[in-house]
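One chain of protein is taken out of this complex; the other chains stay put.
We just call them A, B, C and D in the order they show up, numbering each chain from 1.
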């Protein structure tokens, strides 16, 4: 649809108050990533300005809630600290991401090959998913020691379930027409897997990976809370003990930045790998 | 498909080792919830037996990992404690669920009515989603005090994002044909919303509710960790510090039970509300 | 009491025997008697409870010496006006077969302690002529000690769950407390905003009187006190809290010094020494004095139980 | 081939006046801009008289739907003017002068058949002067022979039945014009044949003006009085054929040799375009 099309979606009849914003937005391109970025930027800035105003007007002390300026200042001051502590967290999150997703996909494949295993263990896996991972972090630590292992394990566990669920769905949600075709061609189970299920599952797996890439950062942080002397989770706790709320917020933003970067990388990979339109049946 | 259909899905050619299980499963009904429950039960039991064996054979000390028998014993002993502490957690989770989802849907509706607000704040909301909620729990406590409010807030925040994302997708993923029909009928924005978008979004919203109902229990538990003398989160932490791992595991199972119950309730509601097939276009 | 005043007390940790006196004072109505309507807020692992005082959520909090020093160092407007524990209990345990009999033996060892305990460890090491670089500081608790993931683990001797595992160890155990190794601060300080101390001294006085009575009653009626504790915090276990409370009262609440100076007594000299040690390590500013962290006016104004 | 049969309106359209229902003059629609610019239709002039049944045919993507959507006020033409009974398409839409039937039945799956047919009364009626000229929804369902299915959900119906519901919904407002965009394209041939006959019966009864887009040359010939053949993109009108068939058209006529001959003629016009 474009400008010729009468506004079917009916989006802009009510110009409620925000005329100025409207006027500005008219200057922007009509669509595309530039507009998304600019509009998102305007929105985010308005939140930041509002936050700064609340802090200034009500004189909220910075040790309770820092103002955006305090946070920016903390980032400027602490960027070296944040960067060096991001390294172990990224390492843990990355390893957890690899291991968790690898195991999840392997389990999903075993489910595809053996229906009985799936029937026996898939319901259990779904139930285990409801267990708060954060609660079993201490248990993992006791079992795996003080090194990087328990952090990787928490990150991996957090990745495991969304990917398992999506991979199982993806491997089985193959178009029945394609399966019928493969049957008529007398394809073996492995051939069906290699030529059909694998590709059919990719879009599902990628949408799980996009969830789990942000979750695994959280997993690594929680893992660090139960015992670490480096990493984003460590700095987070330490800033809390030090009453350094600007640094606390800066650290939270760093965590969020890592998650966003991971998300972006997976999204680019997805674009490179999935060159067809998964929605379309041809 | 049924038994007459040659196995296109190709599920059971390779009988790898587990002949006995195969023989048992042949006795079960071919499909339906009974088979799912029975097979899941067999799978779960096999895990529990394996766990008990590992604990017994390797003599794992109970302060590390309790054996299933210890856990059952703890449940038997502590069920009154667990039940009474489940009440506040359920209350917090439930309130958080209501508030978080209500706000998310309200925001999504405002997005539908004003595209510019959506363009400005939706990207920000997505970014905020990458912030580890667990990390801002202490900040919420500073802002909201020590009562039930911060726990409800954590639960609500955790529910907010999946529902927002799905509701926005649902409200906009309406079949363009239906929108065109409404345009030809000169329907107002509110009428389009009331007769089309609302129903179109329901399946998406319910799939978000099914995620957030388990998440909000986790939220309430994490909220309780920042300070409580009742609730599942409290019992969890206290059991951890007491090295009472049987009770710790029993508490984790209780949390998981609450989540499963919530999931079941939402699923039943979904069945009652969505009486049409959302996949079908008619 | 006519119009009682609302006061919120933030505990330093999950409710347990270490805050028995306060919980008893609430349960037995000692706060009511002095005209205070007290609400007790529990703490937990992911909270810095002094923040509650700063934000106004709580008027009074119970906190630890390092927290107070860091807050003072940051210029935050809080002050301590008493301390229930006469000695900080933090003690470093090791298994007998490791033969660690003094801090000097820590060289090359893996020390398991909280993230926030690093300065305490540094002071102890410094006193023994070592530095943090001579050890490996990891976060570990008693199970890690038994699993040989750490050589030394820090805990409170009042923590019966921890101690039970160590005491049962066939090879015996060794222990070094911070108190005996040159770091003498107290614990479970009562903290308020400086502003509160100035404007509502009477309220703090009343609070102190009630808490004094609470701990005294607790000391005299330990079994009943444990029952009340478990009622307040239902996940507590009587068989763990009973010995814990006994140790707390014997060793930490009532000591020789309280016999002389009364409950919750605070030594300004020890505060000054501790601040000096921390300043020497660069943890806090040199210019901090005991007056920045402690105010004696409440203790001076309130007559308190003298016993040991 | 010049016999324009003007059916006697028996139902609700004003009788008699053989005036222009739709007047298109110099219609031009261009989509996009820059190097993505697509000129879909170019310079279309077309008059449809009151009560006429006109079909639009042409190769896929030639702009049939676009032209229909210009009449229905879904797309504004880049150039040219469209008049519906002398009014702009926008005003005609608000006055419910026309109804539209799409290739898919476009029903609300969450509502019953009756509620679906009632939709035009529930939405957009604030613009209407009076709704007195409307039909009862049950009556509309009877017209398409679905009165027994009022409380069924669309999912319970077959494809052909769903399309009949869509037609009932279009008829319920007694529109003077019915715009149909391949309404039977998704149905199988046997069902399609039946619905063709039914549509003709309704058209006859109601005296509505119908503009009908189709891919099927047989269907176009069998149904219409005039068939408009559109050329490839940018589409103009390649030619208009007046259909030479008796005004009473039954299923038997479907396989009549006269239809074959006229289909052949359309086919050659299409190949030329």
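Operating definition for what follows: a residue touches a chain if its C-beta (ideal position, glycine included) is under 8 Å from a C-beta of that chain, and two chains touch if they have at least 3 such contacts.
Because the structure is predicted, anything quoted here is derived from the model rather than measured.
S.K.: Among A:56, A:84, A:110 or A:188, exactly one should touch the missing chain; which is it?
M.R.: Answering carefully, the residue with contact to the hidden chain is A:188.
S.K.: Considering the entire assembly, which residues of chain D contact the chain that has been omitted?
M.R.: The missing chain touches chain D at positions 59-60, 158, 185, 188-191, 215-218, 251-252, 254-257, 259-261, 263-264, 267, 270.
S.K.: On chain A, where is the contact patch with the chain that was removed from view?
M.R.: 175, 177-178, 180-188, 191-192, 195-196, 199, 202, 274-278, 280-282
Definition applied: only the chains that are shown with their structure count from here on.
S.K.: Averaging only over C-alpha atoms, locate the centres of chain A and chain B and give their separation in whole Å.
M.R.: Here chain A and chain B have centroids separated by 17 Å.
S.K.: Per the centroid of Cα atoms for each chain, what is the distance between chain A and chain C, given in Å?
M.R.: Chain A and chain C have C-alpha centres separated by 40 Å.
S.K.: Find the geometric centre of each of chain B and chain D from their Cα atoms only, then give the gap between the two centres in Å, rounded to an integer.
M.R.: One centre to the other, that is 49 Å.
S.K.: Name the residues of chain B that each touch 2 or more other chains.
M.R.: Touching at least two other chains: 64, 138, 142-143, 180, 182-183, 188, 192.
S.K.: Among the residues of chain C, pick out those that touch two or more other chains and give their numbers.
M.R.: 46, 48, 51, 55, 143, 147
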